[in-house]
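Every protein chain but one is kept in place in this view of the complex.
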Amino acid sequence: MNFILRKLGFYAVACWAAITLNFAIPRMLPGDPVDILLAKLSQRGGTVTAETRKAYAALLGGDTDDPLLTQYWTYLTNLLKGDLGVSISYFPAKVTDVISASMPWTVVLVGIATLIAAVIGVLLGAVAGWRPGSWLDSLVPATTLLAAVPYFWLSLVLVYVLSRMMGLFPSQGGYDVVLTPGWNADFISSAAYYGFLPALTIVLASLGGWILGMRNMMGSTLSEDYILTARAKGLPSRWILRNYAARNAVLPSVAGFAISLGFVVSGSVVTEQVFSYPGIGSRLLGAVTNNDYALMQGVFLYITLAVLGANLVVDLLYGLIDPRTRARA
Amino acid sequence: MSTTTTVTPQQRRTAREPVLSVRDVTVVYETERPVTAVEGASFELGRGEILGLAGESGCGKTTLAYAVNRLHLPPARIASGSVTFHDRSGENVDVLALQDEALRRFRWSKLSMVFQGAMNALNPVRTIGAQLDDTLRAHTSGTDRHTRRERCADVLVRVGVDPLRLRSYPHELSGGMRQRVMIAMAMLLEPQIMIMDEPTTALDVVVQRDILREIVRLRDELDFAVVFITHDLPLLLEISDRIAVMKGGRIVELDAARTLYTAARHPYTRKLLGSFPSLSGDRGAFIRTGAVDEPEELP
Amino acid sequence: ACGGSGEEGGASGDAATTLVAYTGQAGDWQLNFNPYSPSSIAGRGTIFEPLFFINKAQESEPKPLLGTEYSWNADGTELSVTLREGVTWSDGEPFTADDVVFTFDMFTEHPALNGFGWNGTVTAVDDTHVVFAWDTPAYTAGPDVISQVYIVPEHIWSGIDPETDVLEKPVGTGAYTIGDFKGQAFTLLANDSYWGGAPAVKTIRFPALSGNQAGADAIAAGTIDWQTGPIPDIQNTNKNFPRYDTGTAAQNQMVLATCSNAALGCTGPQTDPAVRRALFYAIDRTQLNALAFQDTAAEISPSFALTATQEKWISDAVEPKTAPEKADPAEAGSILEAAGYAKGADGIYAKDGQKLSLTIEVVTGWTDYITALQTITEQAKKAGIELQAAQSSWNEWTDKRMKGDFQLAIDSLWQGPAPDPYYLYSYFYLGGDQTSPVGTKPAGNNYGRYSNPEVDAAIQALKALPLEDEAGRQPLFDTIQTAITADMPYIPILTGGTTSIWNVEKFTGWPTDDNQYAFPAVWSAFDAAEIYKTLKPAGS
Amino acid sequence: MTSVDVTNLVKDYGIRDGLRRRDLRAVDRVSFSLLPRRTVALVGESGSGKSTIAKLLTRLEKPTSGRIDVRLGDGTPVVGSLYRRHVQMVFQDPFASLNPFHSVEHHVARPLRIHGRTRGAAATHERVLEMLRRVNLTPAEHMAARRPHELSGGQRQRVAIARALAPGAQVLVADEPVSMLDVSIRLGVLNLLARLQREDDLAVLYITHDLATARHFSDEILVLYRGRVVERGPADAVILDPHHDYTKLLAQAAPDPERVGGVIASSPVDRSGIDNSVCFDHHTGQWEHIDDVAARAGVPDRHATEKRIAS
């Protein structure tokens, strides 16, 4: 119980930090986002009243005379009301609407890709680490090449080879636009088909980390006493691999999920851009090129909260797979 | 190589019916500069006997124990010798010749082991019950879950651990309890030999006592032979029937405990004995004078 | 590339009559079919119609749409238009002169919507006749009125706020009506009750991709039928994409716009006309066209009269008639030296210890311009001028231009509603309202901040002359052109070719070089509407 | 000639219990004195607070309450940086107590330098060699240049002793100095300590769980159980004639070659009856309650008493 409470406590603090960072960034940096934003807003046909100005100033900082604390308070209350302002690049849509339309795409893409990468990586890593010196094991260092390839470059190469040259997969978009999004087989299979290349990019680029982590941990785990005990007990090798070695070696990989998810999300932002994927990453970049500061901040906040949420879930799950954490609390 | 280091065949042999014969076992660590960790070790273990194996750190005790159980992985290699297990049924098993499946079956059911640092010998993420159950399942086919559970609870009771603990994870137990669980696990298949490699070194003196008492009691009850490894000679003198002293990979002296204490023949044995001031006895002339020569160990 | 999987993905029965057009839209569509909203989205020209269609791509008579005939009174203050009979709105209501009157009155009521400077009055004579009237002669306003204003239905618009309504279900007179809408794509459907007969292309789909590169990929995959934008390796389109063909129209005159007027607060070496003229000579246009524009750009006249359709208006006084093909560093050098510059040790000119170094603003993502700047930078270096390209977002770039906070910016000047140089001059060279001192309010179109009373007077005078009056107008054009070639606030580069790629296997009737019946750009609403109506599915 | 008086020493560790913190009393009102040329042994099972007392004495930790008074022979209190010079420590693990990065010379020279015992490189070097010779690390020149990993456990422990003595320490805290060493060299190291103690008139606190060496190497023994002293007195008296249940248990558990095959058979001892609030003092021959001892040792520790009442 305490373990859970402590985790929740940490994530509450992290959440607050992210929100505050979001508040602080525009205020700390040079430039006058409010003006640019309002100019663009009026260009787009929005009416700019004193209140609008104030609202955006609360969101982004700017030349308000209010003391910082008041601004912070306004900002927090607006957030709590779910008011992140209006997007200018998608005027007159609200930032929250733009984000909630694109969020599921990213969550599903990144979620599934991460899951696949983790499962494959952990399995390969386990096998490689189980037999040190096997050909698979000696190839593991080569996976660092995959891991060092920039996501965007990899995705462009994949598009070029698999989509343009071989015509196997669509290179753009999240689904066949002829279809209506919904829970029907056509749409889902189309989404899967369109999502294949972006997912492949993420899987390929993040696989190396998982393999390496798992393989190294297997190395350490194999020299543990309980593995020796298991051998001496005359357990069949497959049991030892599964229940004794891999089961323990996977723990740090799960515990290190935060780091890897951060990397994958970062990578997927660029990947989405390359694939015109309707996810939140392309929204973020679109927002940046259009100086759509409200959307930019909103997306960042959502991404951060999503990553925090995923980590919270993993941390809680970790409590289940590693009995020691439960007691340590 | 000198004659004084040789153990006579008579010493090696046991008065009881032998359950294990180790002949001239040599183990080499094939590193850049090969290390011969055990050289020509021979001894016989009698049924139900407690054989103590003493010697300073690094003299090859663990290496010898692993050789008997074929646990060595490269770079270690059993260069020569033979290990023969004399089954109760009368069958003789050449342990060094066993292959995969046969070896797997041999392990634990005939000869089990409690490891040095047994505190870490339990898988931290599985319950005690699951780990005991694994052992049963690996060696007995066709038993149902219930029977196995009964059996596991049974051995725990024997070592004085509450069977409720089957559902506990290792970290939820104290060091002493973990050690007991390991001993329970070692007894699970009623093997004829148990090798215990410093099973109590990491423990508190008091807990240590409790466990030793348990081992001796169980031995009396179940009649398995024990090879007890430690560098704590006074302890061995208390519990073993016979004691082997190792130095630099060789067994330099092997004799009944009492004989060894009163009439050690090898100078090394005598020096070892002298290193333990007696608790209740005399101080001894050399204590606190600072006069005794401080042995100059080489790095 | 092998155009493999085509449009099988569409799989619906009307795939053959569905045109997929990509406008270059990056990011999702945001529903807004209000043609007067600044964030209105593609396709509006096909839903709402103006009175006439004026083709800028070649000289031709205005094509009647909702209007059938028009005529001016003698002094150019009244324009009478006859409306088409029997036209109905897509909801079945009849179209009448009142709708036209309502539309123009709306501009008077809502100045925010008055993007083209409507300052007249309009009256309905009867159901099919309207009269536009001005206080002063307004010949040049005519094309705007008849061809640039979407007529909207009074019975619906009288009940909405035209400034903010996004018109979820737009009702127009055009050949198409709205189909279904999704952020990823929306469709327009043929209007079966269209006065001109239902168009042959039954559905038009507008997908949203991430930009030009994505469009090129989609062409390669055969998933879109028409895209306007840069096409890689355009010379080999037939080879690369066997089912596609390309069309090019030269309309946008690319310039290095300068903040030219020191009197209005501009700073930097570019305020010196000699520097601007030197740059003009420093550019190797052949090389630039080859490297940055795949030879799709066309010559440009320093007079800014389009050589294709407005050549007759180019003054004899303008020399050279078209910008030199090759760089002339010697000429550039002598201009600079005459202005007091001297070449420094690093090969760059300097004056008063100040290096001749300029920053050019360009928008991130404008791929061809970015390449062009790379090229121009190197060419200018040879002529002893140092240039530095600076990329920024469109907003920042616009902001800088409007505030006068820039030295050079690569941009293009656009044409008016009719093929006549007057409009360009009035947009970009007219002082007064069109511009403003640096650091005050944003400038209008004339962000180069050019201000010359003679030119201003000539432009005003042109308003009172019919567009056909060559004898009367030419002297005025001579005055303007002499001044602007000497001052060169916008340094001519080339006339940009607007390139489109379209699927000729699926549809026929695309504009050709011989018959440019409309300016072939998918984002140019009025022209695109004409093209949609003209296209025929190849199978039929 | 420095002596140490420890009075009612208390140490609480704040430990995390979920989101809360709670105090764990590791040492509870312990009092004793260290005198020159005399050794006090502190025995007890694991976790009884032995190392904590060592850390308090060497000022690695601050006591929660209680006093540690270090005085010179003439009674002047030792305070400030002088304290470090006077009280030094030898650690249990010879592998962990020397920095693998530094040579033996560095380890011994640093304390000399810090406490200004030598000036100049040459003098320091000479002094280091001298120290090494004193702890029988010869040839000293050769040994000084080595790094810890080139030494055996016993040699390392002797470097650690040299380091402790380098600043001119008068009080030596030895926390299980030989328990990690091979049996055959343990006595050698202990004997070295004994010799140095005689030569330098050191006051030694010998911490161990080995009753046999405690008996033979110390003058006085304190038996520690769960942070409290449960029995104290002259070494032989405590070991040969234990009074407290816990001391009996310890003595029984200690291996003794004299009683071959003996104790094993006896029944396990029940710990539940062990009471650590009483202490047997062999000097007075009386049982005393911890509160009385504490009260006698100094002003009653209000803090500690309140704690006890509250719990």
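Order as written gives the chain letters A, B, C and D; numbering starts at 1 within each chain.
Just so we're on the same page, contacts are C-beta pairs under 8 Å (C-beta built on N, C-alpha and C of every residue); 3 or more make two chains touch, one makes a residue touch a chain.
By our rule, contacts and distances are computed from a predicted model.
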item	value
Protein name as given in UniProt for the chain not displayed, "Monovalent cation/H+ antiporter subunit C", "ABC transmembrane type-1 domain-containing protein", "Acyl-CoA dehydrogenase family protein" or "Cysteine desulfurase IscS"	"ABC transmembrane type-1 domain-containing protein"
Touch criterion as defined above, residue of A:149, A:188 or A:316 at the omitted chain	A:149
Residue, one of D:8, D:97 or D:276, that touches the chain absent here	D:97
Identified contact with the non-displayed chain, of A:113, A:126 or A:212	A:212
Missing-chain contacts mapped onto chain D	55, 58-60, 81, 84-85, 87-89, 91-93, 95-102, 110-111, 114-115, 146-150, 160, 163, 166-167
Interface residues of chain A (partner: the chain not displayed)	10, 13-14, 17-18, 21, 25-26, 29-31, 33, 129, 132-133, 137-138, 141, 144-145, 147-154, 156-157, 159-160, 164, 205-206, 208-210, 212-213, 216-217, 219-220, 222-223, 252-253, 255-267, 269-270, 273, 284-285, 287-289, 291, 293, 296-297, 299-300, 303-304, 307-308, 311
Touch residues of chain C, complete complex, unshown partner	213, 216-217, 220, 230, 232-233, 287, 290-292, 364-365, 367, 370-371, 374-375, 377-379, 388, 390-392, 396
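Criterion: only the chains that are shown with their structure count from here on.
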item	value
Chain occupying the middle, per Cα centroid	A
Centre-to-centre distance between chain C and chain A (centres being mean Cα positions), rounded to whole Å	41
Touching two or more other chains - residue numbers and ranges from chain B	none
Partner chain A, residues of chain B touching it in the complex	69, 71, 103-109, 112-113, 115, 117-118, 120-126, 130, 134-135, 138-139, 169, 171-172, 182, 185
In the complex, chain A residues that touch chain C	36, 39-40, 43-45, 47, 89-93, 98, 101-102, 159, 163-167, 170-178, 180-181, 190, 273-276, 278, 282-283, 286, 288-291
Partner chain B, residues of chain A touching it in the complex	224-226, 228-236, 239, 243-244, 247-248, 251, 321-324, 327
